[in-house]
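My questions all concern the structure below.
Here's a slice of the assembly, chains where they normally sit.
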Amino acid sequence: MKFKTQDIAGMLGGTVEGDANAEIWTLCKIEEGTPGGISFLANPKYTHYIYDTQATAVVVSNEFTPEHPIPTTLIRVKDPYLAFASLLEAYGKMQQQSLQGVSSLAFVSPTATMGDGCYVGEFAVIADGAKIGKNVKIFPQTYVGNGATVGDDTILYAGVKIYGGMSIGNRCILHSGCVVGADGFGFAPKPDGTWDKIPQIGNVVVEDDVEIGANTCIDRSTMGSTVVHKNAKIDNLCQVAHNVVIGNNTAMASQSGVAGSSKIGSNCILAGQVGIVGHIEVGDRVTIAAQSGVTNDVPSDSVVLGSPATDARKQKRNMVIMRNLDKIEARIRELEKKLK
Amino acid sequence: MKFKTQDIAGMLGGTVEGDANAEIWTLCKIEEGTPGGISFLANPKYTHYIYDTQATAVVVSNEFTPEHPIPTTLIRVKDPYLAFASLLEAYGKMQQQSLQGVSSLAFVSPTATMGDGCYVGEFAVIADGAKIGKNVKIFPQTYVGNGATVGDDTILYAGVKIYGGMSIGNRCILHSGCVVGADGFGFAPKPDGTWDKIPQIGNVVVEDDVEIGANTCIDRSTMGSTVVHKNAKIDNLCQVAHNVVIGNNTAMASQSGVAGSSKIGSNCILAGQVGIVGHIEVGDRVTIAAQSGVTNDVPSDSVVLGSPATDARKQKRNMVIMRNLDKIEARIRELEKKLK
């Protein structure tokens, strides 16, 4: 879809300086501007790019005063960053809204139900008794198992797998290859060294406005529910084990894992590759540094670091000493010499 | 499916106290009891929940003596925990057994063979020459490549990918998104800094009673076989590289990885996010703590911890000192002052 610069200026409540009929069909960075693209200039550090950008138009501040001639069309607004962010959002929504209708190559069970405005791509499976809300976008090759529910306006990208009986909220985004509802890793040792599988018959409840990254796994609980509360954001390749609870607004960066039955509070931040052992409780507003290994309960409002993780300030001091352990050793040697 | 409490009591060899005709259709925790649910009470710590649980029935010990009136129906048995575990197992099996028949939307090559009682879901692919045993449950969108074999009673959940020529045993469970047989990561450096791919033409042999978690990867060997021996249990998002051997009964928790050609013995436990370098040998009955990095051979019956991993007891002592390195430094400073 193409827009004229004057249409975009209208959307943004701005004014055009240059070619009001120039056509725009994409968004770009000012330093990587392309014909047909619109960019923005908010940070003065990037000002020099505007004099030779290939972008067709650039959103700038009303106050911006060029020092050289500018080849591109300008759209002047009050706050270029906010204006561009709203363009980004509109662009993203536009791309999703065009998806409509159920492909004749999908399989939708006659006992499944589906709201209006849904898209179901080729080779997707909506199994018996599944309940799909309104405006749900289900990309090709996605699987929604028996009796699973998916709320309104949720997007399931290609190849998402949702086991039977799982529950996904409204306005969620699940990326390709994520798996919701595989069995928790529960086995009881037998006297002969083999294992008895502990049946995992609970489910997963993903509440509203949750995003789940590509190839992330959220296991069903043994009984009861594994829960991801509202607005939690989980990155790619994360592991959320059985009976875990992830609090509201908590963000979990890539390759982090939470072992069975642990509870993470709300508004926490887990940086990348964090590990959290089973059966512990992490409070609210806790920040856990990358690659940390959390082995004990963590009180609310803490910042922890290290493996095993402890108070970040203390740990950072220790790390400085650790990095210079050879000097510690040298000082001891010196003392030993003197004492002789 | 619904059952009456008296039927369940019959299965468990127990006696009903209360409504023998109450209907049960799910299992639940006593603290999260729901109408239609059956729960159990084994741990005295949970006794107080029985007086106001919403569960329709609770399995209790023959010896249990309530201190208050109880709203729910009781099923009295000798060992409530064992009784409930058998219910869990029966429930799990019931859910699988209903799956039967080959979907008309699946692709089964005319040169593939398949035993009786199999289920093949929509958009699954059973490629040329594949051999599928009896009672195998193949969920939608699963891929079994050319000439691969899958043993009796094995379950392949939605979206499992098995490359051509791989071999999966009897009674295995493979969860969604796991990949068996991708190429090992083998490249020979060329003088110009680019890489020559070393062809990976071996296979993967997964023996009987193995469980493989969601999105776990087991690579084919360069030549010969990558082997996962009987009864090994591998959690989600694990990496088993080319030519690795995983011993009988070994359990590998989520996000752990074993690099090329390493051999892990039998009855080992790898906790979460463990890494094992290539070309080493880990003995039998070895326990490796979470996030450890194993860089050398480990003798049988060891417990190791840390990165690089060493004897866990020694490492734990070191960790205590490390956590208080600032005190070490302070003591040295004190000594230096005194010596002046």
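The letters A and B name the chains in turn, as written, and every chain counts its residues from 1.
The rule we apply is simple: a contact is a pair of C-beta atoms (placed from the backbone, for glycine too) under 8 Å apart; a residue touches a chain by one contact, two chains touch by 3 or more.
The structure presented is a predicted model; accordingly, all values stated were derived computationally and were not measured.
S.K.: Assuming the complex is a homo-oligomer with 2 chains given explicitly, what is its full copy count?
M.R.: Shown in place are 2; the entire complex has 3 copies.
By definition in this document, only the chains that are shown with their structure count from here on.
S.K.: Using only Cα atoms, superpose subunit A on subunit B and state the rotation angle in degrees, rounded to the nearest 5.
M.R.: The best-fit rotation has an angle of 120 degrees.
S.K.: How far is the middle of subunit A from the middle of subunit B, if each middle is the mean of its Cα atoms, in Å?
M.R.: Taking the mean C-alpha position of each chain, the two centres sit 26 Å apart.
S.K.: List the residues on subunit A that touch subunit B in their complex, please.
M.R.: So the residues of subunit A touching subunit B come out as 107, 123, 125, 127, 141, 143, 145, 159, 161, 163, 177, 179, 182-183, 185, 187, 193-195, 197-201, 215, 217, 219, 223-224, 237, 239, 241, 255, 257, 259, 273, 275, 277, 293, 295, 307-308, 310, 314, 317-318, 321-322, 328, 331-332, 335, 338-339.
S.K.: Which part of subunit B faces subunit A closely enough to touch in the complex?
M.R.: That would be residues 26-29, 32, 85, 88-89, 91-92, 103, 105, 121-123, 139-141, 157-159, 173, 175-177, 209, 211, 213-215, 231, 233, 235-237, 248-249, 251, 253-255, 266-267, 272-273, 290-291, 307, 319, 322-323, 325-326, 328-329, 332, 335-336, 339 of subunit B.
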